[in-house]
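For this depiction, one protein chain was excluded, whereas all remaining protein chains were kept in their positions.
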């Protein structure tokens, strides 16, 4: 807002985090790859959308609850996988998990998480494992197996990371300052430089099928932007496609997810669930995303900014998103997320 | 203007209001819902339009007078319903009404007004009642009946408010500081929390018909943006459709009325009167709005900024708008508002 | 330029004028009507254009000379009618005329000029009279007749001024401070308020024919933006159509001439000469204008900024424009203005 009136609680979270977190940690989370062009425009891409609300519709009872791969969600918002949660708050993944559990949400746990899967599972949260496969596939299997044992209900295979995108200012110094025991604690062998433990550069459709067979769980592919790739993934057995550009942290100048998501929904929306993340900071952003036809929206950084003040703050984040989403739906005349589809006008398009 | 020369009297009103009004009152009026994106772009959306004037047309006698639902207007500009007028100026709605009467304009009175309808009617102004229906419809009937008794000539049913949009920084504190007797004085029962007195979330086409039958007055629907809704309203008996996004105070990121209005004119312009409001701050804005084919343009905040200095200032607002509109029409070669249609180019469109 | 290197002499003229002229005079010249939106974007509209130069063309001899209504011009740039030249420099129109004469250019003299036509004609300059017609047509005839006597070779009838556009901050005070004898000196009767001496609000096609018959001179219509109006004017006998929005000084938010000119060229370019003015500040602007297909380009304010330093400065303006235009043509591969047509890409259009 341009005239000094208050901001919403959610909109204020990032600046609280900036004040509280060590600069290097804040910067690492905040920034994107390269010049951060894509990271910086992710949210703007959602707020370029304009809505054309409908009136004379009974919005007395609106429905926020949904399911993802059969798991019930109180509202179509869940938490994306992120690392370093224990640097953000001492209780790290556990605080995140408890807050998600109490909110009836879902948490996706990074394979590089700083908390043992078993402890996360013990909070009772519904959770999925996010997995990176290694060049020598057998080296990533134990982590996946451990997650299955600890109750993960789906595997999210990240496809956009054959190599880690360069983030300016983040070098060995940064990683050496990360306290031991806060990263990759679910790997049996923590030694660096094991041959074959680098991220796989040759992921193929087969990996999707194999991972499904090994785990007996549905496979979600994360990091898909091109419709043709979405089709390939679904044909290879993926149960869901997660449109993501990794928060702008991999290839800079990558298309924003707000611009890419409709193409994917169109290509595979009938045969698979479609999710999206990137730049979601408010309930109105969630609404804009749902209006493209996705089933669920994930938050990355927003969850981390909330986590700065611990479990209750993450719980409040869920609450506020839910409230804002509900209000947006009522005001737009949408009783369900599905009814939001087609209420969206991209700026510059002839609206009506 | 970028080079320090004077601004028009109308353009200066807001900053006078900012200086004179208590900050919280100014902010409450000025701001929109959420991040105020839609509130902030409403005026810009009009000034993006460019005109292609016509020459060699006799503009010696131009015609500003028109009618709305049969009521004669000296010019196609009237005053939208707003609350808190008595916080803006002690004489509140009465000053507004007298100025509108003397200008040959029309005033729409909010059902939450701070002045008894009878007193407003006694000024001799042509006025319409703006109504919100309550969940228990019978609870909103007395206010409507009172307005009819006091001479309201039409009922404007606001459709865009199944719930009140969240305005950051406006909470219970703000409302508690509003002096008693300046809000909702036309409600018999002022006690908060009466069951069924919440805003209706289930308005339907039937409400339009019922309200028409009860009052015997034409019904104007306010807050319509989608052409299909305009059609539904007219089919349900609405005599006029008022394109509005409630000044950006309900759903943020709602389409600007400047962008939405043409679709509605196209859909129902032949069978009903169409009005528009939102971001109108000058006679040139009025001209841009008329060029979309609407019959009348309403001002919300501009009337409040003028009201800060009382009746004479509102009268001058009408005068200036009229003068600017007349000059714009002459310079554009439009003898009537109708002739302005098709002189408008939206920025970016191929003009000619 | 964004990095502190020099600007061209032409680009620096306005800021010299700002330093030298009384503020009120500078402001009066610089500003446009209303919020000056159109005045401010006039130049930007030209510089949005991008060129696609051609190579392997012999540009050893390029041709800048042209004719307008048969009058030879050393280059396709001439001076638009403006008033108050004697407030800009004591020698006023005479300095302007001498510089135009020596540059082989053409000067259009305002009917409100501050110098007797006879003196202007005596400089030997090729000149045209710009005329406003009055409500009582007979009252504008003496001025026109005097101009014909003094050697005007065409009459430029300004069509865009049925009333003078409001310029904020310019009121009676400004006009009272204008020294007597510097404005409207070619009117026999200088008394204000003569009945019928107001600007005509009922100009029609007939006025074009009548003016042609009375003067025996070709008639140029100035202030045309709509192609249909251009056609009407040519059918009524106009020899040339001058696309102008009066420097943004009449209707604010009027389309920029850079956006409007092509439509007019397309409509009447085969049967009449087409000129354009508005926002021309450099030889590259002239080139962009020529690339739309017009025969000649007129400068208003640029000539006044140059006039601040007298005749030699106006002469240098012509020289610099000519040099820049010549260089632009060579670099673009255009041997004649005509060859520039089709080298222009409006920003945002698919270029090739």
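Going by the order they are written in, the chains are A, B and C; count residues from 1 in each one.
Following the convention adopted for this analysis, a contact is a pair of C-beta atoms (placed from the backbone, for glycine too) under 8 Å apart; a residue touches a chain by one contact, two chains touch by 3 or more.
Quick caveat, the model's predicted, so the values are computed rather than measured.
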{"item": "Which displayed chains the unshown chain touches", "value": "A, C"}
{"item": "Chain not shown: contacting residue from A:184, A:232, A:316 or A:335", "value": "A:232"}
{"item": "Option from C:24, C:47, C:163 or C:336 whose C-beta touches the chain left out", "value": "C:47"}
{"item": "Where the unshown chain meets subunit C, residue by residue", "value": "1-8, 11, 47, 49-56, 58-60, 282, 284, 288, 324, 327-328, 330-332, 345, 348, 351-352"}
{"item": "Where the unshown chain meets subunit A, residue by residue", "value": "27, 30-32, 34-38, 40, 159-160, 162-163, 165-169, 201-205, 221, 223-229, 232-233, 236, 250-256, 259-260, 262-263, 348"}
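The rule we apply is simple: only the chains that are shown with their structure count from here on.
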{"item": "Core chain by centroid distance, with centroids computed from Cα atoms only", "value": "B"}
{"item": "Centre-to-centre distance between subunit C and subunit B (centres being mean Cα positions), rounded to whole Å", "value": "42"}
{"item": "Distance from subunit C to subunit A - Cα centre to Cα centre, in angstrom", "value": "60"}
{"item": "Numbers and ranges of subunit A residues touching at least 2 other chains", "value": "none"}
